[in-house]
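Every protein chain but one is kept in place in this view of the complex.
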Amino acid sequence: MDRIPILKLGNSLLVTIQVDMHDRLATALEEDLTEKIVTLGAKGVLIDISALEIVDSFIGRMLDNIAAVSRILDADTVVVGMRPAVAITLVELGLSLSGVKTALNVDRGMAMIQRRLQLDGANADDEG
Amino acid sequence: MPTTKVECVAIRASDDVVAVRQQTRVLAVGIGLSLVDQTKLVTAASELARNTLDYGGGGEARMEVIEDGRRRGLRLTFEDCGPGIPDIDAALKDGFTTGKGLGLGLGGARRLSNEFFIESTVGVGTKVSITRWKSG
Partner (left out) sequence: MAVTETSTVATLVTDHEGEILPEWLALQKKAGALESGRIRDAELTAQCRKFLHFLCDGLEAGVIDSAHTSFAPLREFLGDISRSRAVQGFSPSETATFVFSLKQPLFDTMNRDKGISPTQLAETTWTITRLLDQLGLYTFEAYQKGREEVIARQQREIAELSTPVVKLWDGILALPIIGTLDSERTQIVMENLLQTIVDQGSEIAIIDITGVPTVDTLTAQHLLKTVAAARLMGADCIISGIRPQIAQTIVHLGVELNVVSKATLADAFAVALRRTGRTVTKVRPAATGGPVEPGE
């Protein structure tokens, strides 16, 4: 079975979803990401959904899960590139994705992750 | 109400949910639905197809292009011979789920559609139908 490729981008992981995923593929992605966050010590996860024409509750739950798991593993997940039609539909569907950070594109998402890391670093210095 | 075109998709595995999405998209584009309306319909179809698979034990999706004289629309009907839904009102509330889902499928599909119809008998099966009309 094809798996969705996960790239290393600095201290973060980048996933670009370009196919209409069937459920097994989505579950596999969750597992792969969780594993890679740990093995590569990633501090951030960028999920690029700019190619997705549909995000239903299953995909929404996958994104929520990835965000929750990564948080436990001390990494930030940012979902980027959501299409307007998808955002409007998600809101109507009732999926708030409140546990998931979002940004317009990969650059902004990455900047978000780095900002949070800097803040954390500054806090750690204060405490130390 | 005259039907001008019917497509049927059997729902037996998760790949079929993808097939339902794709077929719905093709038909939605065919009747000229706006991008947002297409997205809403395909998403609703995905939710209902998944319900048919996960809770209904598999079933069938029937997609019809319909006309009511003044406008064209797309009606999708999802039917299964599963356990049925004992309390439909409860099932329509957000967050209600008997499984691992988010419980948004039925209520969400209703919000995303112009028309929503559900019929379910315990021990017999469930039939859900949604319609999206082309506006303007």
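Chains: A and B, in written order; residue numbering restarts at 1 for each.
The criterion applied here is as follows: contacts are C-beta pairs under 8 Å (C-beta built on N, C-alpha and C of every residue); 3 or more make two chains touch, one makes a residue touch a chain.
These numbers were taken from a predicted model, which means no experiment stands behind them.
**Student:** Looking at the whole complex, which of A:4, A:40, A:87 or A:117 touches the chain that is not displayed?
**Tutor:** Going through A:4, A:40, A:87 or A:117 one by one, A:87 is the residue touching the chain not shown.
**Student:** Which listed residue, A:17, A:47 or A:97, touches the chain dropped from view?
**Tutor:** Counting the whole complex, the residue in contact with the absent chain is A:97.
**Student:** Under the stated touch rule, tell me which residues of chain B contact the chain that is not displayed.
**Tutor:** 36, 70, 135-136
**Student:** Provide the residue numbers of chain A that touch the chain removed from this figure.
**Tutor:** 80, 82, 84, 86-88, 90-92, 96-97, 102-105, 108-109
By our rule, only the chains that are shown with their structure count from here on.
**Student:** Distance from the CA centroid of chain A to that of chain B, rounded to the nearest Å?
**Tutor:** About 29 Å separates the centre of chain A from that of chain B.
**Student:** Spell out the part of chain A that touches chain B in their complex, as residue ranges.
**Tutor:** Residues 20-24, 53-58, 60-61, 84-86, 88-89, 92-95.
**Student:** Okay, in this complex, where on chain B does chain A touch?
**Tutor:** Chain B residues touching chain A: 14-15, 17-18, 21-22, 25, 35-36, 38-40, 42-43, 46-47, 50, 94, 101-102, 104-105, 107-108, 111-112.
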